[in-house]
Each structure stands twice: as structure tokens, then as C-alpha cells.
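Omission of a single protein chain aside, the complex is shown with its protein chains in their original locations.
Chains: A and B, in written order; residue numbering restarts at 1 for each.
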Amino acid sequence: MSMNMLTPAFTVQRNPERCIRCGVCINQCANEVHHMEEDSWMWVEEERCVGCQRCGVLCPTHALTITEFPLHFRSNHHWSSAHIREIYAQSQTGGVLLTGMGNPRSYLSYFDHLLLNASQVTNPSIDPLREPMELTTYLGNKDSGKPDQHKPQLQLKVPIMFSAMSYGAVSLNVQKSLAQAAQQIGTMWNTGEGGLHADLREYSAHTIVQVASGRFGVNPDYLEAAAAVEIKIGQGAKPGIGGHLPGEKVTRDVAQTRMIPAWSDAISPAPHHDIYSIEDLAQLIETLQVATRYTKPIAVKVAAVHNIAAIASGIVRAGADIVVIDGFRGATGAAPMRIRDNTGIPIEMALAQVNQRLLDEGIRQQASLVAAGGIRSSADVIKAIILGADAVYIGTAALIALGCHMCQSCFTGRCNWGIATTDPGLSKRLNPHKGAVMAGNLLTAWEHEIKEMMGGMGINSVDSLRGNHLMLRGIGLERHELELLGVLAAGE
Amino acid sequence: MQYVIIGNGIAAAGAVEGIRHLDKEGAITVIDGERRGSYSRPLITYYLTGKRKPEQMRYRSERFFQQHRVKVLPEQAVKIDPQAGQVMLRSGQVLGYDRLLLATGASPVIPEILEKNGCDRVKTMYTWQDAEQLDPLIVPGQPAVVMGSGLIGLKTAEALCQRGMQITIIEKQPQVLPRLLSGPSAQLVGEHLQNNGMEILTSREVTGLQEDGQVIELDNGRRIEAQLVIAAVGTKPNISLAVAGGLAADHGIKVDSYLRTSVANIYAAGDVIETVDILSGRPAIMALLPLAHREGFVAGQNMAGGTYSYPGGIFMNSVNLMGMNIMAAGTPSAVGTTWQWRENDQYLEITTEGSCLKHYIALNMSQVAGPLTTIIERQMNFPESFWPEFIRQPDLTSLPRLYWEELREVSG
Partner (left out) sequence: MIVKVVCSAEYCLGCGLCRIHCAAGHDGYNNSILKAYQRGTPRPRADLVYDQDRSWLNTCQHCPDAPCMNGCITGALQQDEQGVIYVDEEFCVSCYTCIMLCPYGHIHVGPQAVHKCDLCRGRSGQPACVDACPNGALRLIDEGESLCSM
């Protein structure tokens, strides 16, 4: 005898006055939720619904409403319905709970407690439509020691890049969209740890390749075909553990790009097995610099964890040109839920602390700082820069621009939007020509908004924004939080 | 350049388009023997039922002739003089030409039985005038006999039936539409017509007409009363002008692949010519509207200095009878393997020789007919295993990818 104590997560309501039985919901749902009998009677299997909203969005008459299934327990602040349902799932399977995308829990988002300044009376505002606003950003080691020599730099037209998302976690069409948009806008995209597909070589000048613990796809051509190389120590979604691409997603094409056998799980170990100390990291950085003949910046990406300031300082001293810090809101294609939701620290805190430590040690100019992990809007971008970042990476926001509806089912490989899947039938749902336009539009829109906000502050260059803590005030924060962030309270 | 076209039907209109394609200046004169303007002959039965009003009978409008600067003479040509390069009209007028097109069409064959005892009650249905003259003679409830179950016979029978007459069709061959359909398909069509109120007598001949055509005698002795008798036993090309003018002609006017006749500067097109059935490679009279237009167009272009060749055509027909759509294309006499498919009122029959499609008959199956026509016309090659697979579900999706790719090659 068995009983599934879990009711469906979502309920699908069909408005009979609007449903025209066109069948679009049926042919667009990869989870086979919708059905139609020969006499045109329609029915749903709600247990299969993941709440991705594909049918709701595409229904031509908006006849469908997808909402959370109302399984209401007696009100209990300690035992939330999520905790209860998760125990049901585990008691039925004995398994580790997997999930996708970033930490959804209601921890404080410090960005939402930081307010920007604006000019009034003195230090007048600047009109971005009349005055040039400089957003161009250079990432790299600014401290060469010699007046006429400089270390390799990345030039970005806007201080926003597309974050690392591997081919295998996302479809090739996602990478094509982001690479093309990066090229059009004049910024960078990141291959993630899945190697660089041959079709993307043409975007070399805008590509950052990743060397992660599994070393997938790393060969001399890979390093050549890049503007910069990023050593990935960790990511905000799952600090301390490695990566896991389920075998179902490892198609022949993915396997070839990663240089591994097809249909077998692609596991990246937790540590790089040749990096056990900061000196080992310095050695790898130098190896990559030699391999690329010192022509490309070498970045190191870590998750934001406790003592991140000390870690960052060590990375800079180890010779990294760029330090990437990924906060605990960073997303993933697949991770154990408990690690994603309970590990790491917010990027705002990490950024403020790292920036201050590097300034205190007099080494801030030796590496650029890139912040990542749940950047949601141009306001978040500006605040991150004010807290000390040279630029930001966006991952989740980019995928949402391409159609992601945050259903957190990436690890199943059945992404209905053609994003977190390698199934060719699903991948074709994202036309990269359209995707490039959408991702490019996002950056263009944010660029304009940043200029507006900067103009409002009376600042016309992003260099004047960077680390300029006086441009922020905290609201609703405790005194120690304000101190850690290095900002005053609103009213002060 | 003086262009003269004898005839104002389909081929004539095509020729006007063809000439003007290459020559915007030359003078074009069309001799309209029927004196009706350009009208579409298949519509005359719709005229009888009222489905087409007189202003809806046109094939090409007056504006067409104005825009192309064509002079239309409501006259009859009585003689052509190739030496002098002239055409004589009944009125006595003489037209000089640099290029002449004979598009004189065809006329109904009169059955022997009528030639022996000709009578007024037996009519042919071929021209608009025939339809106008028939109109007042149609009396609902009265019996009518149609001799011949070809396309003209059946369309006429349909019109008379819709006007309320009791129809009996007499067909010499064992099936209706003998030159178009196979045995099984003819059976289905015959049943459909009978279910719609027509009596069909196959393998029967009319042997006598009594009482001024009011009673028809058949070869089996049966006598049928008829208030009206229509003879629709075939048509033959109007070659008399051509023959008198010294042009080579057999059953139809002989033309080469540029639609030139045996006499310089004289071309011919439409139902009057003997053309080539490209499937068999043999000469044939192919009196089909789409071919007539094409022939006229190519002839017109060549008259204006072009060198376009016309290789011939394939037999093809589409007709609706009492709500049933019948389409057929290809060589009716193809020998090879025949495949059939049937579902409810839909029927498809295809005949292949090896891997080549030679013929199809489609009843109420119009959707897939177009590609099948193209496959026959271009003699496309598919693997032999394709056709038995296709016939199990004959629709667009069952066509192989290489069909669409071939189209793409051709259309660029």
C-alpha cells in the first residue's frame, strides 16, 4: 500500500468560455500536462505541472490560469508548508532534494535596503540626453609598475556581462543568443564550464572561457578563442561542492564540446585537485598567463563565503587580474536544495568588505572586482558599483530576458522555454536571433537607466561611481549592517 | 508589327499576355467569331443554373483588352491567305498580318444518328449561345436525355438536374467519364450521380429518334421519352480555316515545339492544335483550359520574337459534379501498379510505373492533388518503396522531404 502525501504543486484552470481547443497548450508542454480526447474533451494531469507558465503565455485566448495548488496546513511559522512537503518527498524517495535557479528564501536583499542619492541645488544633475555619460569599463590589473606598459584589459561598453552558464546546463541557442548580444552591445559572455562550441568561435573577442575543476573542454584552442580566462573555484549557488550535469543532458554535441563520453554524468569535483593552497592557485594563474602569452586577463571566480575579504586578498596577491565574487543568490542548473538555500553570504556584504580590504592593503588597483549573484535590475547594478564593483555579471536576469519563468525545474532537462535543456526538440523553442535581440534589449535598457540614475546623482562617469559609498544610504538596516556595508543610514 | 489572333477564347487571351510580355508597341487585333467577348466556356452550364450571371461569364475583362491595347473585332474569319499575309473576314474586310495565331478552338461532334435524322429537339451544349437557346426549353419535371457521359455531358446533366428535369444519361462505354476515370472510380462517381437523382445507362447506344426526338430508342429496345435531348459525344478541332490555307493538320493543326504551324509566321494554340502528351511522348489533342492558356502565352511570346519552347502537357482535369470533386491527371492508359485509398467519401487511386507516378484519380481529395500533379509533370523519381507507404496516409505530410527540396531548387 502506498500513498502519495504530496498534492500537485500547481493547479491548472481552463476557462471554458475562452478555450478554443486549439491544442497549443498540449503541443507546447514538455511535461505532458494537457490532454485532449477525440471528442475534443480536454483534461489535465496537474501532478506534472512545474509552473513554468509556457501554456499560460502561449494560449491565444489566455484561457489558462496556473496557480499554486492550495494545500493549506494550519498556520505555523516554524513548520512552513515547504518544510512539510519536502519531508513528504524525502520520506517517499530517500533522495537528496534537487533544485534549479537561485536561492528563493526570504533572506534580506540588501539592495532593497539601499537608496541612491540625487542632486538638488548644489552639484547639479546632468542630463544624459545632452551630455556624454561614460560607462566604458576596463577590467584587468591597473598596476603594471611601469609607466609605458600595461597588463591586458577587457573593454566593456557597459559594466554588465553575461554570467557563466555552461552548454549542457543551458542550450546552445542560449549561448548563441548571449554571445551575439554581447558582441552587438560591446561586452562579454562566459562559456561556463562546458567548453566552447565550434559555432561560437566567431564571438571570440567577446568570450570569457572558464577553467573549472572538471577542466571540461580545456585545450589550447579553447584558451586561444577567448578574450579572458576565468578559473572557477566556486559559484554562489553551491559553494564548496562541484558541478553535476545529469547524463540525460549530455548529448553527443555536449559531450564533444566537453571532451567527455556521451550520456554519462558530467561531474566536476569540489576542489580543483591541483589547487590545495593559495600558492597552487598562483601557479595555475601563471600557467594560464604563459599559455596565453600574457595577452589575456586571468580571472578567478569564488563564491561569497565567510572570510571572503581574506580570500579575495589572497587571490589578488596570487596574480589574478580579475576577481569575481558570486553571492548566495547566484543561480544554477542543478544543485542540492539545502546547499543552495543555506550556504554563502549576500554579494552586497561580500563586495563592501572585499573592496575595503583591498583598499586598506593598497592592492585594489591590481585586480578588477566583478560582482554576481541575483542582480535583478539596473538599480542593483548601480548599487553594486557604488559598493565597489568594477562590473557585474548577470545570469538569472539574462535567462529571464530569454523567457525563463523561474519554475526551478532546470535539473530535469525538460525546460519548456528551450533554455535549460539540451533536448533538440525543446532547444529550438529559443530562436537565437530573437534571443540575441531580447538579451541585447535588456542591456540597452539598463544602460539607459544607469545613465539616468547617474545623471540624477550629478555623475557622468562610472569611474566616479565606483566605491563612492557616500552615494548610498541604508534604510531599515541595523547599525552593524550599515557599518559592514560602509554606508550611512537614510537621514544621516 | 501587326498581330492578328483568330479566336477570342483562352488561348487568345494567353497570347495577348505573351505578346505584350515582349512587345508593348505592336498592334494586336483579335477576331471574335462568337461575338461574345472573352468568356470562359466551362461556365455555360452555370449560366443555365443561374450560378453565373451574364456579367460573371467573362474570362478576361474589357479592361484587360484596353490595358493591353487590343482591338477586338466581332467578326468571323472565312479565309486565310498566307502568301499575301492576309485574313479575310465575312464582312469582306481584309486584315494584313505579320504574325497570325489560329486559336479557333473546337466544335461538338454530331452523332451519326443525328446526321441521319437531324431534328431540332436535339441540342449541343458548347457555346454560350447554345446555353441561351437551351434556357427557355428547360421545363422542371420533364425528362431529358444526355448522350455521352464525358465532362460536357455530365456538367450539362448536372445543370438540367438542378433545374428540376429528370435526367437519363446514355453512355456507349461501360463506365461514366470513360477517358478520365478507371473502373473503380467511375463506379463511385456513377453511384454518386445516381444518388443525386440521375439515371445512368452505360454500355448503351441511341439507335433511333422518334416523333421528332420526343422518344429515344436504345439498342436494347428500351424507349425513353424526352422533352429535351443533349448530344455531348465529343468535340473536334476547328481546322477548316487552317486546312484551306494549306497548313498541315491531322486531327488538329500540327505545330512544332515553338507552336509554329507548317506555314511561316502562322502559329496555333489551344483546343485546335495537336500537341504532345509528354508522358507518352506521342501526339495528342489535349483540349484542356490550363494548357490552352500556356500554349497561347508561349505562342504569343514567340510571335513577338521569343524562342520559348512548349514541350506539351499532361492530361489533367478538375470538375465538381453534384458536390463531388473529381480530379485526375496523367496518362489514363498507364500500365503499372495501382494503389488505392479510401475513407468515407474520399478516394485516391495512383498508378506508378517503377518509381514514377503516371496517373492519379482523386475524389474529394483535393489537398494532395497539387503535389501529385507536379510529381507527374516533372516525372520525379522516388524510391519504389515510397508509394505503398504514401498511399496508407496520402496527405502533404506523407510527401518526402526530397519533394520539398526539389521545389526549393526550382523556385530558387
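Convention: a residue touches a chain if its C-beta (ideal position, glycine included) is under 8 Å from a C-beta of that chain, and two chains touch if they have at least 3 such contacts.
Quick caveat, the model's predicted, so the values are computed rather than measured.
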Considering the complete complex, which visible chains touch the unshown chain? A, B
Full-complex contact with the absent chain, from A:T61, A:S80, A:S264 or A:N441: A:T61
With the missing chain put back, one of B:Q142, B:S318 or B:T337 would touch it. Which one? B:S318
Out of A:H34, A:R429, A:K451 or A:R466, point to the residue that touches the absent chain in the complete complex. A:R429
One chain is left out of this view; which of B:G208, B:G305 or B:G370 touches it in the full complex? B:G370
Considering the entire assembly, which residues of chain A contact the chain that has been omitted? 17-18, 20-24, 27-28, 58, 60-61, 424-425, 428-431, 433-434
Contact residues on chain B toward the hidden chain run 14, 40, 42-43, 46, 51-52, 56, 58-61, 289-290, 293-294, 297, 316-320, 325, 327, 329, 366-371, 373-374, 396-397, 399, 401, 404-405, 407-408, 411-412
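Basically, only the chains that are shown with their structure count from here on.
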Where the centres are mean C-alpha positions, what is the separation of chain A from chain B, in Å? 70
